[in-house]
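Shown below is the structure under consideration.
Below, a portion of the complex is reproduced, with chain positions unchanged.
Naming follows writing order (A, B, C and D), and every chain is counted from residue 1.
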Amino acid sequence: MKTYINDIKENDQVESHFLVKEKFSGITKTGNTYLKLKLVDRSGEMEGRIWTLVENLAESFEKDDFVHVMGKAVSFQEHLQLNITHIERVKEEEILFSDFFPMTEKDIDEMFQTLLEVSRQIRNPHLSRLLQLFWEDESFTKLFKMAPASKWLHHNYLGGLLEHTLSLAQLALINASHYNGLNLDLLLTASILHDLGKVDELSYHRSFDYSDEGRLLGHIVLGIERVEDKIRQLHDFPKDLSTLLKHFLLSHHGQYMWGSPKRPMTLEAVMLHFLDDMDAKINGIQQFIKRQVPEGSRWSAYHRTFEQYFYVPGFLDQMETPDKIEKNELEEE
Amino acid sequence: MKTYINDIKENDQVESHFLVKEKFSGITKTGNTYLKLKLVDRSGEMEGRIWTLVENLAESFEKDDFVHVMGKAVSFQEHLQLNITHIERVKEEEILFSDFFPMTEKDIDEMFQTLLEVSRQIRNPHLSRLLQLFWEDESFTKLFKMAPASKWLHHNYLGGLLEHTLSLAQLALINASHYNGLNLDLLLTASILHDLGKVDELSYHRSFDYSDEGRLLGHIVLGIERVEDKIRQLHDFPKDLSTLLKHFLLSHHGQYMWGSPKRPMTLEAVMLHFLDDMDAKINGIQQFIKRQVPEGSRWSAYHRTFEQYFYVPGFLDQMETPDKIEKNELEEE
Amino acid sequence: MKTYINDIKENDQVESHFLVKEKFSGITKTGNTYLKLKLVDRSGEMEGRIWTLVENLAESFEKDDFVHVMGKAVSFQEHLQLNITHIERVKEEEILFSDFFPMTEKDIDEMFQTLLEVSRQIRNPHLSRLLQLFWEDESFTKLFKMAPASKWLHHNYLGGLLEHTLSLAQLALINASHYNGLNLDLLLTASILHDLGKVDELSYHRSFDYSDEGRLLGHIVLGIERVEDKIRQLHDFPKDLSTLLKHFLLSHHGQYMWGSPKRPMTLEAVMLHFLDDMDAKINGIQQFIKRQVPEGSRWSAYHRTFEQYFYVPGFLDQMETPDKIEKNELEEE
Amino acid sequence: MKTYINDIKENDQVESHFLVKEKFSGITKTGNTYLKLKLVDRSGEMEGRIWTLVENLAESFEKDDFVHVMGKAVSFQEHLQLNITHIERVKEEEILFSDFFPMTEKDIDEMFQTLLEVSRQIRNPHLSRLLQLFWEDESFTKLFKMAPASKWLHHNYLGGLLEHTLSLAQLALINASHYNGLNLDLLLTASILHDLGKVDELSYHRSFDYSDEGRLLGHIVLGIERVEDKIRQLHDFPKDLSTLLKHFLLSHHGQYMWGSPKRPMTLEAVMLHFLDDMDAKINGIQQFIKRQVPEGSRWSAYHRTFEQYFYVPGFLDQMETPDKIEKNELEEE
């Protein structure tokens, strides 16, 4: 069973899986070689030291490997470090990703099945076939199920892209139906594909960061390229429809300032922008509130990106119907 | 039956109701007094002249009266004008408002009933009683049913405020249910009350314009005053709840730049802002497209406030399923 | 007599009043209970520990109490802490507020009397009576005399709101008289009332912070509510005048970006905005210069909100009339 | 006596002074030469034609001359034009500038004397001597008394610069005295000199426009050059004081966006900016209201630069003390 780093206390005997983020060798004052590691899991990081059998153990793993470790936690210069007696590499299949990275609380496969169902509601055969091409592309779906939706602001955990995409598709369904004259097929397809470039924009296998092409091109253009790639396989996909669909990806940030080189120009693209922004904000604030509201406070910490505090009016939920208030009473007055 | 101004042609004999927007008296070259009127209805405006019986007729109506008019359309300096032989004041009850002002295409009473039903879903007794006070206030509901939601941008017709309010309440219902942990009672109440200050901000009985207090205070503060007024009648309305509810009204524009002196600080207030903005934009664009897309064009005229064109991809609706594309086909591949 | 925290040195025997900002109990390594306090006064904060008679003493005061304390300052891990031998609660009346919070250097009662005199110059009976209602409301005047005008930027000390209000009223008097055609009664009343919502926006009885309603509604709306509340008691206060007066409160920040949902629309409101902004800036810079100009420097530290340095050209004051410069001399040339 | 252009009616015999803004010669269908002039005065412009004695008259004046004209007003293609029978050049001394250009309503020499008195309050000998140099420079004072303060926004009439300067100096006096610790000498000198570059920035002898150096350099830099020029004549003017004084000119617009390459860095410079901005706005709005409030309206036309309407609450002045409101009454309640 996993022992989390931030649960380890002085003198604990530890046996668990960790990820090796750094690996350096040093020389002790007495001239012996030792290894100095940075071990991480989802809860934090700590230093590890290997003092004995250094040569043997050193070869059995590399930086960025997951490892099985045995050792004892000791205090050195006011910090805990792990004196390691045994260490060996383990395969990715043997570990639980959620032990190492923040992960969606929802079931990934279940969400994916629901998304497939939603996408089956699309009746336009071109759009329907386009989506199907994506679903049949296993190298894509594997990434799509795992990718976070962002590094910081919202759905910033494994599975976050899928969770956000499903949420947006469902929002698209219910909001489009509320109005007359919106093309549901188009909106639904665009909702599902709007952020797909994030599978390439972010790297998320050992830590969350932007990939080179993520920083240089961004998920909007990377997404358009993935869409274009599939459309090319569909030899009769209408040019106008292709242009329109790409317009959704391009404009979904809504404003130049927010990184969209075009603003939404159709009713459906306008709606996609609002729902996407709303879903991202709601999730982002919910994540923030979960971690950043001090016990007993109605106010969150200051959110640096949004430049404000958030208010958590818990009193509302505890508000009971006072005896003396009866709806009828009022009517009788 | 109403004869609309923009249907009148040279030499027509006209008998219909109009609204008198201006009334001046002049002197002809031969020294006689005549009256020069500006007559309007929902379709446009035209000049009217009274040459005979001037003194008698002049006393029978004033500027801003609805009048019954008989006369003949003649051409003068390339413009049509109406030589009036009979004119007399009619009461508001005798005319159809929709003949004179743009009006919602939906049924006002039906919308209002639906809104009442929606508001019955609120279970918090304080919020429920508060709404009830509004619904029981006939002088309010009369205005509320008639007011437009804005002068230009969206729902800019009689009944527009009610239409927008109902739409937003329905959006609140379906979107709040999509997420966990949002307080539906609060969001629903806020949706219903968010723009109520518009009954005072705009004047809309003879033309659409801003009232003095509308320009000086704006619908946000006017709305808060109406809410405060009702809350005072509910002697045990909790202070915290009152503050929170007013925060929704205050922050629903979302940004300082858009006239909100506070930004939304709760999940529900964030959602209200997005849905309100979305509903206003969707309606505004739909109204604009209806009038401003040239026959046969996929592009609207330039929208000066939004500083862009809108695209109307009608081809989508006519897109038939090509014979050779069968959804099953692809699945079988 | 008060001993200030930042004057306490190692081994001092201390007896003085402090405010208890935090109160926790802990267990020593030997298993005894102790209390750990955060004590503050206007000069700073320090840790206090109670090792003996813990149970008895613990009950005699709570967090946020003012206390009378006896103890000895000892050094622990490079920080001073107070080992407390006696502690007991004292009433607010027994302490000097100015020992605990920054306070205006002016005499509060004197300023208030001057403000009353200024307000007597108002000749419009409606406005005059309105102000009188405020002056007669003791629960209001008590807050009004004590409140700071802001948490950070200007007049950020007890009595600051009164000081700023009086200053603005005096500025209004002299500047309005400089022009023809400005309504002095209106400008004076608005000056006096413009920030009154700050008595509710900030909490300032144990520390300076924003209250819940301060954050959610802000002093502009809170002020309008207090004004509306008084106007309601004056049964014949003209509607137009009420709207206009509220417009001053609403617009006094001058721009949307600065939190005013309406921009000033009358000459007097334009002037109020400029004078208010000027008075706040002058005071804010004076406060900043007082603390943030290094000895011997002509330049202040960097002001983060204003994003600039300030220059203190002391040389000017020391500039004596050089002998060789005589005004007449020049004239004779 | 002056006959103003906008008072001229068809068939009037006209004899008056005008300014010739354009002068072209044409050929009639019958082959004769005629002159076509644009005549202007402060009230408007009209076309003038010379049909006879063309050669003689043509030589007696040029474009941009003031002329004495005799002729008859006739209607041609719905416009009035003046058939001129006599025209001859007059010298500038013979005309009244205020007949041709908008002019301050105040007495220029009186204002100038008051400004001299104000400037005598300056006790710092360097600053005092500097101002004296300006007052003794007749080529400067001639321009300074005549220049407008801007082309459009405020004090946009002959004498406007002097009027604005005097107003600002008086505001500086009363506002600086309100605070402790401001250097009045410096503020007063800066107030008087802050806009002096406008004598060069604008050209205002035949019409109001920007000069070449006005457009290329602006009044801020032009003013600094004029100040530097005088300071050079005062051989012992302190360098620090010179730098500081120029900083006032440079920073008086307050923000980069408003054309100041430096923001105000001393208390006095901050105050100068606010008072200058306030005086310009108050004058600008007063000018606008005078011309742009329709009869009977409380609202001005839309001000394109300020992007808003202004409110003129005339009701306030007519508000009489209602009998039933007695200040004592309230106290007795």
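In this section, a contact is a pair of C-beta atoms (placed from the backbone, for glycine too) under 8 Å apart; a residue touches a chain by one contact, two chains touch by 3 or more.
Source: prediction; values computed, not measured.
Here 4 copies of the chain are placed, and the complete complex recorded in this file has 6 of them.
Heads up, the rule we're going with is that only the chains that are shown with their structure count from here on.
With contact taken as defined at the outset, subunit B and subunit D are each touched by C. Of all chains, D has its CA centroid at the greatest distance from the CA centroid of subunit A. Mean C-alpha position of subunit A lies 43 Å from that of subunit B.
For subunit C, the set of residues that touch two or more other chains comprises 212, 215-216, 240, 244, 247, 265. Because contacts link the chains in a way that matches no line, ring, star or complete pattern, their graph is best described as other. Interfaces, counted as pairs of touching chains, are A-B, A-C, B-C, B-D, C-D. By the touch rule above, subunit C contacts subunit B in their complex via residues 212-213, 215-218, 220-221, 224-225, 228, 240, 243-244, 246-247, 250, 256-262, 265. Those residues of subunit A that touch subunit B in the shared complex are 124-126, 128-129, 132, 167, 170-171, 174-175, 178-179, 181, 183, 185-186, 236, 238, 240-241, 244, 247, 263, 265-267, 270-271, 274-275, 277-278, 281-282, 285-286, 289, 308-313, 315-317, 319, 321-322, 324-327, 330-331. Put simply, subunit D touches subunit B in their complex at residues 298-299, 309, 311.
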